[in-house]
Structures are given as C-alpha cells and as structure tokens.
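Have a look at this one before I ask anything.
Apart from one protein chain that is not included, each protein chain of the complex appears where it belongs.
For chain A:
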Amino acid sequence: MRAQPVEAITRGMSVTTTDSRSAQTAQDRPEASPPPEQDAGQLQAARKRAHRRRSSKNWSLFLLFAGPNILLILAFIYYPLAMNLYFSSLDWRLGAPRAEPVGFANYQRFFTSPSGLEVWRVTGIFTAGAVLGSMILGLLIALVLNKKIPGRTFARTAIFSPYVLSGVGVALVWMFIFDPQRGALMFILDRFGIDSPQWFLDPDANLLMVIVVYVWKNLGYCAVVFLAGLQSIPRDLIESATIDRAGPIRRFFSVVLPLLTPTVFFLLVTNIIFSMTNAFDILRVMTPTGNGTNTIIFEIYLQSFGQFNRAGYSAAIAVVLFFTLFIITAVQLRFVERKVHYQ
C-alpha cells in the first residue's frame, strides 16, 4: 500500500522546473547589472563572499534537517539498486561464499526460459484481472454512491476499509472462505449445484482466487477515486444532456465517461503499478510456494528466499521490474503532459 508515485513524480517535475527557473533569475540578477566603477566591483565581491557564507551556513542547516533521511534513502533504496545490477551478473546462491560472473545469462534466462516466460504470463493475467476487476467494480460502486442518499458516507468508508487492512489477515480470512471442504463459498456454490473447484491445488484456480481477493481489497480505493472524479463533473453538463433527452446510459457514455478520462487514466497506471508491487502478502500467504501465482514480485522473493536461493537470478528479475516500472511511469508522464481529456 503506497501513495501514488507516478502522479507524485509528475507533480514534482512541474514544480521542480518552475522552482529552478525562479531560483535562476534570482541568482542572475546581481550579475545582470555590470559594475560601473571599481567601488561597485568591490562591493559586489563582498556581497558574493557574504552570499557564499550564507549558502554554506544554509547547507549545514539543510543537511542537519534533511541529511538523515537522504542518507537512509541512499543506503536502503539507491545502494540496493546499484547492488542488484552487480548481483544480476552473477551465478550466486544466497549464503554461498563464492559466485561466478555470468554476464547477461540471468536476464537471458528470465526472458527465454519456460519458467521465466511463465512469470510474464502469470503477471500479465494477474495484472489484467486485478486492474480491470477493481476498476470496473470501483466505477460501478462510485456511480451508485454518487447519488445523494443517506448513509452514503458510511458506505464509502466501509467499502474503502479493506484497502487499509493487513494483507496477511485478509488472505487468512479468504482462505477459509475458499476452502473446498468447509468454506463459505463452497456452501454458496453448493446451493446452485456447483462443485467447488480445488482452489488450493489447481494452478489456474489458484490464480483466479488471488485475483478475487486482490480485487476485494483494492476496489474501494478505485471507488473513492472515481467518486471524486464524478463529483468534479459540472452538474449543468449532465442537466443539459438530460434536457436533450439523453437516457442514463447515453449520458454516461457521451458525457460522464469522456470527462472521466483523466481519472480512468490515472487509475489505470497506478493500478498496474500497485498490482505488480502490492500483492505480495496475499500471494505469499494463500499460495506459499507460488503454484501458478508466480507474478514478478513473488518470483523475486521465491528465487532468493524460497527453496532455490538463486540470488543472482532474483536480482536480475528485480532489475527488470525496476525498469518496467520506470517505463510505465515515463509513459504516464508523457500522457499527463498532453492532458488526457477531450473537452
């Protein structure tokens, strides 16, 4: 469960550019006026010295305030990124004293071996199912919650709540529900004369199961974001469409949905990233060894801390995941700059 890194970076970038521009003009100003006399030149040199003194005093204050955090981020986020690059070039088992350099063999394996391709297939299905499931259900719920009815705030809160709950706890609850022998779902399916699938044995059923649980946990987030998007649509636009005798379905597709495009796009990108990075708890608890549920993050864990201890291979997958997320973020940046809505 993380905040929206993508949007964060976009906003940060725009803020950054304006910031540096204003800082530049402020610095340029004293140099822009040429010193007419020797005195003025000396004055300026003194001013520069004072500026330098102030700036070095600022630096020590800045480091006092921000230094610890920057150091921690360097040590536990940036240094690991660099180390992963190095580890990924090794044939190395976790705990083993020796490692063989193997160049790009780990990457080659991840992109060409059957088990590597299986990870891509599972990640693709999980991401598609998790993202589409939570966005479609989230939108439906948001449309319902957008009507002014009593109890709406309570409903919104309740539907959002699974998003803040422990993935481990949620996974335990749903294991009981899915249990083919005594699970609640088994009893419900039984009412309709359907035999419960072997949820914990069949790899495809496994994958479907974890997608359902992920969607249950995540749809409230989508609903709340969609609801905010819906509430920002001007009422008079919908009213004028109603006067033009557009039915509710027509109104949705020709007025509401186009105005919702930025929200849809935002949720699409954040959900793709979330589904790749946030599902670990559910996957690890419901399918401990990854039977049909080896998404890319789970595979990183299983390869280094599962039974194989293939640390080099795991690092290579981690590098691939990082660049995948980087590319998704970059694509989003481009689109956001173009401002995706068609009004």
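Definition applied: a residue touches a chain if its C-beta (ideal position, glycine included) is under 8 Å from a C-beta of that chain, and two chains touch if they have at least 3 such contacts; residues count from 1.
The rule is simple: contacts and distances are computed from a predicted model.
Trainee: UniProt protein name for the omitted subunit, picking from "Cation:proton antiporter", "Carbohydrate ABC transporter permease", "Response regulator receiver domain-containing protein" or "Oxidoreductase"?
Mentor: For the chain not displayed, UniProt's protein name is "Carbohydrate ABC transporter permease".
Trainee: From the listed residues A:196, A:277 or A:291, report the one that touches the chain absent from this view.
Mentor: A:277
Trainee: From the list A:209, A:241, A:272 or A:321, pick the residue that touches the absent chain.
Mentor: Once the missing chain is taken into account, the touching residue is A:321.
Trainee: Would you indicate which residue among A:103, A:258 or A:288 is in contact with the undisplayed chain?
Mentor: A:288
Trainee: Going by the contact rule already stated, which one of A:167, A:197 or A:292 would touch the omitted chain in the full complex?
Mentor: Candidates A:167, A:197 or A:292; residue touching the omitted chain: A:167.
Trainee: If the hidden chain were put back, which residues of chain A would touch it?
Mentor: That gives, for chain A, the contact residues 1-9, 11-13, 15-16, 19-20, 23, 55, 58-59, 61-62, 65-66, 68-81, 83-84, 87, 94, 140-141, 144-145, 147, 149, 151-152, 155, 157-170, 172-177, 179, 181-182, 184, 187, 216, 220-221, 224-225, 228-229, 263, 266-267, 270, 276-277, 280-281, 284-285, 288, 297, 300-301, 304-305, 311, 314-315, 318-319, 321-322, 325-326, 329.
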